[in-house]
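Submitted below is the structure of interest, expressed as structure tokens.
Removed: one protein chain of the complex. Kept in place: all other protein chains.
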Amino acid sequence: MDLNTLQSRFYTLRSNKMFELFVVMVILFSALVIGAKTYNIPPNVLTVIGWLDVAITLFFLIELTVRFVGEPEKRSFFRNAWNLFDTLIVVVSLIPIEDSEMALVGRLIRIFRVLRMVSIVPELRLLLNSLIKALPQLGYVILLMFIIFYIYAAVGASFFAQINPELWGDISIAMLTLFRVMTFEDWTDVMYETMTVYPFSWLFYLTFIFLTTFAFLNMVIGIVVNVMENEHAQEEKEKALAEGQLTIEDLSNQINELKLIIEAQNKQRDEV
Amino acid sequence: MDLNTLQSRFYTLRSNKMFELFVVMVILFSALVIGAKTYNIPPNVLTVIGWLDVAITLFFLIELTVRFVGEPEKRSFFRNAWNLFDTLIVVVSLIPIEDSEMALVGRLIRIFRVLRMVSIVPELRLLLNSLIKALPQLGYVILLMFIIFYIYAAVGASFFAQINPELWGDISIAMLTLFRVMTFEDWTDVMYETMTVYPFSWLFYLTFIFLTTFAFLNMVIGIVVNVMENEHAQEEKEKALAEGQLTIEDLSNQINELKLIIEAQNKQRDEV
Amino acid sequence: MDLNTLQSRFYTLRSNKMFELFVVMVILFSALVIGAKTYNIPPNVLTVIGWLDVAITLFFLIELTVRFVGEPEKRSFFRNAWNLFDTLIVVVSLIPIEDSEMALVGRLIRIFRVLRMVSIVPELRLLLNSLIKALPQLGYVILLMFIIFYIYAAVGASFFAQINPELWGDISIAMLTLFRVMTFEDWTDVMYETMTVYPFSWLFYLTFIFLTTFAFLNMVIGIVVNVMENEHAQEEKEKALAEGQLTIEDLSNQINELKLIIEAQNKQRDEV
Partner (left out) sequence: MDLNTLQSRFYTLRSNKMFELFVVMVILFSALVIGAKTYNIPPNVLTVIGWLDVAITLFFLIELTVRFVGEPEKRSFFRNAWNLFDTLIVVVSLIPIEDSEMALVGRLIRIFRVLRMVSIVPELRLLLNSLIKALPQLGYVILLMFIIFYIYAAVGASFFAQINPELWGDISIAMLTLFRVMTFEDWTDVMYETMTVYPFSWLFYLTFIFLTTFAFLNMVIGIVVNVMENEHAQEEKEKALAEGQLTIEDLSNQINELKLIIEAQNKQRDEV
């Protein structure tokens, strides 16, 4: 059997709905195995799970091979970010890890295999892509928010570091504390503490909350307007595509035609 | 009196506005009885409430019988999910429960009778139906959110189980803890605890909060856009239905008519 | 000077912008006096404040009299809810209160005088009216939310009353506790407590949070869509009012006119 036949066969296989469903089932099963491992389980079940783990790893290796061999153009395979992600996950999970330090990384890799769900189910891939696409348009709002955070963290770390170094010790800890204030998580405890030294420090917290809430609102509205516009644009497109629908242009052409007829009529008579 | 006469009489009764209002009053009264039982009440009042309970149960049985007998097509009666729900509630509340274990279930059934309010008032039924209809369209966002939760819970249960088994003991407890983090409920306490062992675990919480907030926002916007589109579609429909309103098509027809007249005119003259 | 002259003079006075501004200043001043009273102030200042209070009360009495006498139609004066509110506030603050129990009510009345700001400034009155107008349209969502609260409170009071009577003692306390859960205020403390007895009670809280969040979202979206529609309707109205703008109807009339001319032309020639 030559390579081309293999390629076309594998291409058929990977486009098969049943094959896709089977892969999804294996991913779901691997998710269950991961979940089961977090419970206290007897050693003999743990051994079975170990074998299942190896089986899943091998299945993913075979599935990826099918995918790669089935690809008509090998180069474009790795241009797809999802394929790269799949390959990375499969390759790393093949490396035998004995070291206890690295064992954690191995566990992480096994968990990230669940993310393959997104790379397999087209609707999820579409959803994630559209989420990622919405991000850059919010770039400047995020930048502005970061500047607000940085300035307030710098002020906080300069003034409140002596009061509570665990919350305001340096600029990175201060930023974490400010994120906490932004989520309203026990923010009054943070405030009352600094108000004992600087009685007007409530101004610091209130202005911060107002600024970040306002910026956050702006971001949300930015996304909403963006989504709405896309919907609107698509609607317009569909309208334009709707066959046979008359536009004002069409009417104008009709009237012009009429004008030509009348003018021709006039000319004819004049000649008569 | 034959069955058909009974059916048509009961049909008239159940369509009667006063009957509907009376049923709503009984449901409201049963809600008050349920509420009263949660207070410390003297035993003799409790006896009265017990009798009222039986009376309400009997009334609901009669009302359901009226509804069923009044139904012209018996088969379609149980096709309606609300009728099924009503029947279930009434039948279960008829079962005499003595066992203390089951007594709780009996109490639950009595409480769920208040939900009959939704099945009686058409506006509430409509509202709930439209809420339920909006859900499946959000299916993939909910699935994506579940995948995010599952992966983070697996990571959390793998790494933080030794630090605090009550919060990260297994994957299901970890998911509950993550839901708590998502609602910003004392999430910094959870974070500070794990940061003593893994100083960079704030990354775990921050990325989780960003991802879930973003997915939640997306869900909300999805609902908004969906509702807006429905409104818009309905508006368009109403516009189309608006009697006598002229469209561009009508204008085009008028111009064509004019053209025919002029052409006929020309032809006539040519013949002359 | 007869009554009619007085009426027209007072009407002019109350329509005067300077008079309105002066009333706003007095209201602002009365707000400051109320604020000042909450601080620890020396007794002599307190005496001055007491005199100011009497002066403000008298001024409001005079202002209301001017308003009432200036009103051309006395009957319509009390049909306006704001006027009724003003009269009530002024009349009640005239009653001398010595009793310590009633002193609190007297203080409340003085505070509510600040609300007169809303009845004086037309923009605030407009804003509040539009807010109140939006409420009834949300009636059924609020009713549905109340049903959800009532059922969950009944379940909570039935099952958790023994665990913590302070939170679940009776149905009204349980509803307050559920409102707390809805605002995510230390809701995990409430949950963990009941989970020690009923390990699956997290289902109770999670379903409650999902239902109320979903209903709340629906309410918000309802308001948004409502506001948008109002804006849209107003826009359409403005468009229609825009003078000289041609509609498709106008075009149709023009074409019809043309048709009549051509037909008249034909007839004329036929007669020739």
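The first chain written gets the first letter, and so on, giving A, B and C; residue counts start at 1 in each chain.
The definition used in the following text is that contacts are C-beta pairs under 8 Å (C-beta built on N, C-alpha and C of every residue); 3 or more make two chains touch, one makes a residue touch a chain.
This structure is a prediction, so every number in the text was calculated from the model and none was measured.
Partners of the chain left out, restricted to shown chains and counted across the full complex, are A, C. One of A:Leu6, A:Ala103 or A:Leu206 touches the chain omitted from the figure, and that residue is A:Leu206. Although one chain is not shown, part of subunit C still touches it, namely residues 31, 34-35, 37-40, 104, 107-108, 111-112, 114-115, 117-118, 123-124, 127-128, 131, 176, 179-180, 183-186, 220, 223-224, 227-228, 231, 246-248, 250-251, 254-255, 257-258, 261-262, 265, 269. Subunit A meets the missing chain through residues 140-141, 143-144, 147, 150-151, 154-155, 157-159, 161, 169-172, 174, 184, 186-188, 202, 206, 209, 214-215, 217-218, 221, 224-225, 228-229, 248-249, 251-252, 255-256, 258-259, 262-263, 265-266, 269.
Operating definition for what follows: only the chains that are shown with their structure count from here on.
Viewed as a contact network, the protein chains form an open path, each link joining two chains that touch. The angle needed to superpose subunit B on subunit C by their Cα atoms is 90 degrees, rounded to the nearest 5. Subunit B and subunit C have centres, each the mean of its CA atoms, that are 29 Å apart. With centres defined as mean CA coordinates, subunit C is found 41 Å away from subunit A. Among all residues of subunit B, those that touch two or more other chains are 184, 186, 224, 228, 248, 251, 255, 258, 262, 265, 269.
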